[in-house]
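Have a look at this one before I ask anything.
Heads up, one of the protein chains got dropped from this complex, but the rest are sitting where they should.
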């Protein structure tokens, strides 16, 4: 059982097609791991009671991929036992209940994968150049993650 | 957008067929939720370096379902904003890399679902009457979760 | 009452369930001793098991159990689910 052939890998993809939790979880599964933790961000039908029709995502794609790669590198420093990390983010239109992001992390034991997946989504929201436009019935608004350090407006 | 028709539900299933992360995640998705967190426990190919062939699970099924229901009830007390909870556990033979348990929790915001899914797996390991037999090449052993308060042997 | 054996305890007892008659009132420890009389090999896991009486965990000790015909008692070795 030579663990060396199961080399830790990062799977990063920004795409406009529908995301698949099956696909993302399969990417990180490893015979050396007993745990896979996942996070899925889905489109909600309301924002503070206001009806949301759908979301639209836009990205500075090349930089976004680089920033996500940095997150994966940080994860491996903080949790060395993590095996595979997958981050899929959807661009363009994302209908209600569909996934805009799916993150999966595998590790031998569950603690690392649970902590790492939370770190990934928190850091992604703070540092990856992706923008979410929330479309309502009669208007829209560019959202701002509270994690984003230069978002100082009240909006 | 009458949230009342999306009544919070628990999906609990113990079965011997292969578990599906797609199925479990679909169960908890809700238009009122922006987050789904999942945990998958998979069969590892070794235990402290000893080659594992596969795992076999056994349950006191009726009591196990009752105990999992209690966990779901506790989750809703601790995190009132949680929408749906799904816990699927596989019984019988579970080959390497396949899932023995999949837990999914949906909530409006990610913090609750991330914390609740961790609570679910930790508590399940401590209180649900399910047993894991680890099959090696020439022997087997009944495992004992460290979370189990009456497991005081060193094994 | 019905006694259910699981995992290691089923192996030691050599069966999965049986009907056992015991006094209606008995401490959990006395109940254990009655069962070990029937299956002496169970003694080896004495300090590692609890009961589930009507699906409620009960430690082996001086807790008094009131058992009714048809009640279900299970021998619960250390669990390893998840």
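Chains: A, B and C, in written order; residue numbering restarts at 1 for each.
Quick note on the criterion: contacts are C-beta pairs under 8 Å (C-beta built on N, C-alpha and C of every residue); 3 or more make two chains touch, one makes a residue touch a chain.
Note that this is a predicted model, so its numbers are computed, not measured.
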Not-displayed chain touches, in the whole complex, chains A
Touch assignment to the omitted chain, from A:64, A:85 or A:117, lands on A:64
Where A:52, A:104 or A:128 are the choices, the one touching the absent chain is A:128
Of A:30, A:100 or A:113, the residue that touches the missing chain is A:100
Where A:20, A:46, A:97 or A:145 are the choices, the one touching the absent chain is A:145
Interface residues of chain A toward the undisplayed chain are 41, 57-60, 62-64, 66, 89, 100-101, 121, 124-133, 142-145, 148, 150-153
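One rule holds for everything that comes next: only the chains that are shown with their structure count from here on.
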Chain centres from averaged Cα atoms put chain B and chain C apart, in whole Å, by 26
Whole-angstrom distance, CA centroid of chain A to CA centroid of chain B, is 22
Contacts with two or more other chains occur in chain C at residues none
Multi-chain contacts in chain A, i.e. residues touching at least two other chains, fall at none
